[in-house]
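Quick one: structure below, then a few questions.
A single protein chain has been omitted from the complex, and every remaining protein chain is retained in its original position.
Chains: A and B, in written order; residue numbering restarts at 1 for each.
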Amino acid sequence: MQENNSEYLFSSITMDLSWNTDVGETMAGFFQRLKAERRLYGTRCSNCLRVYLPPRPVCGNCWQQMNDWVELGEQGTIVGKTVCYYEILDSMTGKPRTTPFVLGLIQIDGADTTLNHFVETPDPDHVSIGDRVETVLRDTLQGNVGDIVHFQWLGPPTTSSQGSKK
Amino acid sequence: MVYRAVRACLDDASLTMPEIEAVVTASADLWDGKTASNIAITEAVGAVMKAETRISGDGLLALMHGAMMILSGHYQRVLVVAHGKCSEADVDAVSNWCFDPVYQQTLGVTDSQALSLQCQAIKMRAAEMTGEESIGALVRAPSWSDSCGLTVRQGDGACAVVIEAGDDGIVLEGFGYDLDAHYLGDRDLSRCDGLARAAKRAYEMAGLPDSQTDINRHYWSLRAALQLPPWAEAIGACSFIEGLATLPNERHQIQWSGLPPFAAGMQRLIAGVKDLRESPGSDRSLIHGCHGPAGQMQAVCLLHSDGGPC
Partner (left out) sequence: MKKYQQLRASVHLPFSFAVGATASRFYRALRDEKTIYGTRCDNCQRVSVPARSFCSHCCKTIDHHQTGQWIALPEYGTLIGWCETPNKDGFFTALIQLEGADNLLLHRVGQCDAVLLHKGLHLRAAWKASAAGTITDIVCFKPERRA
């Protein structure tokens, strides 16, 4: 056989796998409360009193199971943000999200940890750390992660919004 | 599930989580869809702000990794956790992705097909050695006609152990592992050379001769009972024919379990430790673990008890 061909081949395979993942008792409890009360809840460690959102079954710092649910505020504070100019697939819709958009780390009033989610704003360049946001839930809640549509940017903290912080 | 296993382990050892210096976990992200990059169980195993390593393989490999951390002198006490969660996955689709993407995956090969090819190879070797009639009788023997089928249920499970530096009580005196060729056509599936090499490494580390007189109990990880003859042959416990002859009764005599994947080897280890605790005098057990298609990866641990309290 004469080897004078340098055509290189590729194996094109699409990974199509799916899992029926049990969301676990803790996340199920979070979704049930969200659907019933249109409220975000976190879990609190009875040892260090840290409030986790998203809720976790075990406090990582104290290695202790958490059974206390804490009702959280409707608003929160941006503690980290980035403005995205590159189109990525929105995992909620499977379609590219219009750029630019803002991804934020949001500390909901009453929680000690942050959620990462989309921040909806008319002006992405003027979103600052410390700004206030409000949770926007979809009209008909289904009890899953898509229930939180985004967080609406409200602007820099005012006296009244600061006052609502627990 | 994982938290409960770790809790039970620490309670058994009378330890608290702050006394654990490092954590090694064993799981496979493809099978459970979650445990990539240590995301799913970090809190459950108490690994926040600790040295955590994840092994994508059988729990015994994680145990060996933990033992090597201790042997390095940098750690005194390591928690090792293994879990398998296969009930949530399409096992055939997932295991097809465990094969190389150019050749074997393209052919649609799955884990259960590899097991099927191996069982057939073992049966054929047995038939050639003993004559068709006796193998026919064996195939029909109820003790393993159910377990060498292709409908192996995967199941879920989690196991945890703590190992620490010291030479009292039950001692991990030797361990070894070995990885065989990936292409199924490159191996003689009716034999297990990888296990023979893994066992040899474990015997050498423990300072034992290859002969098996000193080992009182074997704890096997078997996906099908038919794997016992070549595996018993590989570790030098008995000949292939002897393994075959004792097979119909083995279910009652030998501790064996190959499920759930990734937790199986660790589960065998815990069973071995529990039996050694009951043992009054000097006693030695061999723990076997494996994973991969048709037992591609093989691991052996040797446990010794001096009969003292532990």
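Going forward, contacts are C-beta pairs under 8 Å (C-beta built on N, C-alpha and C of every residue); 3 or more make two chains touch, one makes a residue touch a chain.
The structure presented is a predicted model; accordingly, all values stated were derived computationally and were not measured.
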Chains shown that the absent chain touches, full complex: A, B
Contacts of subunit B with the absent chain, listed as residue ranges: 33, 88, 101-104, 106-109, 113, 116-117, 120-121, 124, 150, 181, 183-186, 189
Missing-partner contacts on subunit A, residue numbers: 1-3, 5, 7-23, 27-28, 31, 143-144
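We adopt the following convention: only the chains that are shown with their structure count from here on.
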Averaged-CA centre spacing for the pair subunit B and subunit A, given as whole angstrom: 39
Of all residues in subunit A, those that touch subunit B in their complex: 11, 13, 15-22, 56-61, 63, 65
Contacting residues of subunit B [partner subunit A, same complex]: 3, 17, 30, 32-34, 42-44, 46, 48-49, 88-90, 93-94, 97, 101-102, 105-106
